[in-house]
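Below are the structure tokens for one structure; questions will follow.
Here the complex is missing a single protein chain, while all its other protein chains stay put.
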Amino acid sequence: MTDGADAAPLPADESGADLHSLPGGPRAALEAVLMVIDEPATDVELATALDLPVAAVRTLLEELQRDYDGGSSPDDAPRGFELRSIAGGWRIFSRSDFADIVSGFILEGQTARLTQAALETLAVIAYRQPVSRARVSAIRGVNVDSVVRTLVQRGLIEDAGTDPETGGLLYRTTSYFLERLGIGNVSELPKLAPHLPGLENLADIDDSDI
Amino acid sequence: MTDGADAAPLPADESGADLHSLPGGPRAALEAVLMVIDEPATDVELATALDLPVAAVRTLLEELQRDYDGGSSPDDAPRGFELRSIAGGWRIFSRSDFADIVSGFILEGQTARLTQAALETLAVIAYRQPVSRARVSAIRGVNVDSVVRTLVQRGLIEDAGTDPETGGLLYRTTSYFLERLGIGNVSELPKLAPHLPGLENLADIDDSDI
Partner (left out) sequence: MTDAGPAAEAPTEPQAEGRPGFEVRLDNFTGPFDLLLGLISKHEMDITEVALARVTDEFISYIRRLRESGQDWVLDEASEFLVIAATLLDLKAARLLPTGEVEDDEDIALLEARDLLFARLLQYKAFKQIAALMGRRLEEEAARYPRQVSLEPQFAALLPELIWRTSLADFAKLAAKALEPKAPKPMEVGLAHLHAPAVSVKEQAAIIAERLQDGGPLSFGALTADAADTTVVVARFLALLEMFRDAVIAFDQASPLGDLTVRWTGPERDWSTERLSEEYEDVPVPAAVPGDGPEPAEAGEEGHDD
């Protein structure tokens, strides 16, 4: 790819035409690329690799997604895998129905469950990020130092600089957190408001209290 | 699955029947496993996991192979991936027709240099080998999964069996690593500063933190 400048310049459409001449066409080419990625790939990255317009790739991705879910198969049977868009990119996963069977083959990657304390701390950080440990402590009513360390170690949260006022380290969630939660973006987290009856302005309260 | 011991023993075929009730049936279950395994799996291993006769699994594998090659699709278009049997094991690969596109994608954004995070992780593995990812994570205080994958891909570290206690994969450095560092043997690595606790004592320190 970096040698492109040396080689004779290819017209953009020629590459696309090449794709169509290959067995399975652009759809299969997209599948081929999805087979080798080891972290979510954005539609822009995929479009660059295939030399196709992003919109076209997005359409193909959605077609594949439906296809794997059994929508376009003659007998409507879903495949054992699915294509999902999470953490800002696309990636192939085994279908969750087969978790028991698959887990026997996967040695690593499935980490131990989080403790209640770790989950609560993670929830506060996810909704209040970037946030300092002191602030999380105040909301949870307990010291959270060691829990925060565990969460960093597991790659669920990370450093987000220091608070200009207090000088304390700030934390935010990582893209791995989004991946583990199966969402594309922090804004997809369930709304906190329904869980907080009549207290829209809580932020003011706990801020003044620290 | 783990509750199997408590429940009444299941006849082998009944478990197979369970599979049939899942969407996509045994074929999809097989696909689920094949899609996420890294090491090729033998038909016997697959049959054991699915609790199906080996002959049935072999038939399913051949069906899938034809399916991916376009034999059973209505428009006969092959998929972008193929199921190959190598050295007695089965694994899904990207279809070779798309090698150019796939390699373009892989080379995009690849750097020839290791990141600081990769170097530090490599250093920890070099001095603590054989060592599990969880351990390296605990020592570095961050999640090292993707960095370890990069180091394996770069041929600097390799699989060194599983930890008998935790079952986690262990890693060690390769001879390519020694070559790059210009030494003949791991024992030629410089001794670490005297103020560091002896390597043999490190276990006590970081274990408590995992």
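A and B label the chains in the order they appear, each numbered from 1.
The rule is short, and it goes like this: a contact is a pair of C-beta atoms (placed from the backbone, for glycine too) under 8 Å apart; a residue touches a chain by one contact, two chains touch by 3 or more.
Keep in mind that what you see is a predicted model, and the values were worked out from it rather than measured.
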Those residues of chain A which, in the complete complex, touch the missing chain: 34-39, 81-82, 84, 91-96, 99, 102-103, 106, 109-110, 112-120, 122-124, 126-127, 132-134, 139-143, 145-147, 150, 163, 165-169, 179-182, 189-190, 192, 195-199, 202, 205-206, 209
On chain B, residues whose C-beta touches the chain left out of the figure: 35-38, 91, 93-94, 99, 102-103, 106-107, 110-114, 119-121, 123-124, 126-128, 139-141, 149, 152-156, 180-183, 189-193, 196-197, 199, 202, 205-206, 208, 210
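Keep this in mind: only the chains that are shown with their structure count from here on.
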Intercentroid distance (Cα basis), chain B paired with chain A, Å: 20
Complex interface listing, chain A residues touching chain B: 1-2, 19, 22-25, 27-39, 45-46, 48-50, 70, 74, 77-81, 92-95, 97-98, 100-102, 104-109, 149, 152-156, 158, 174, 176
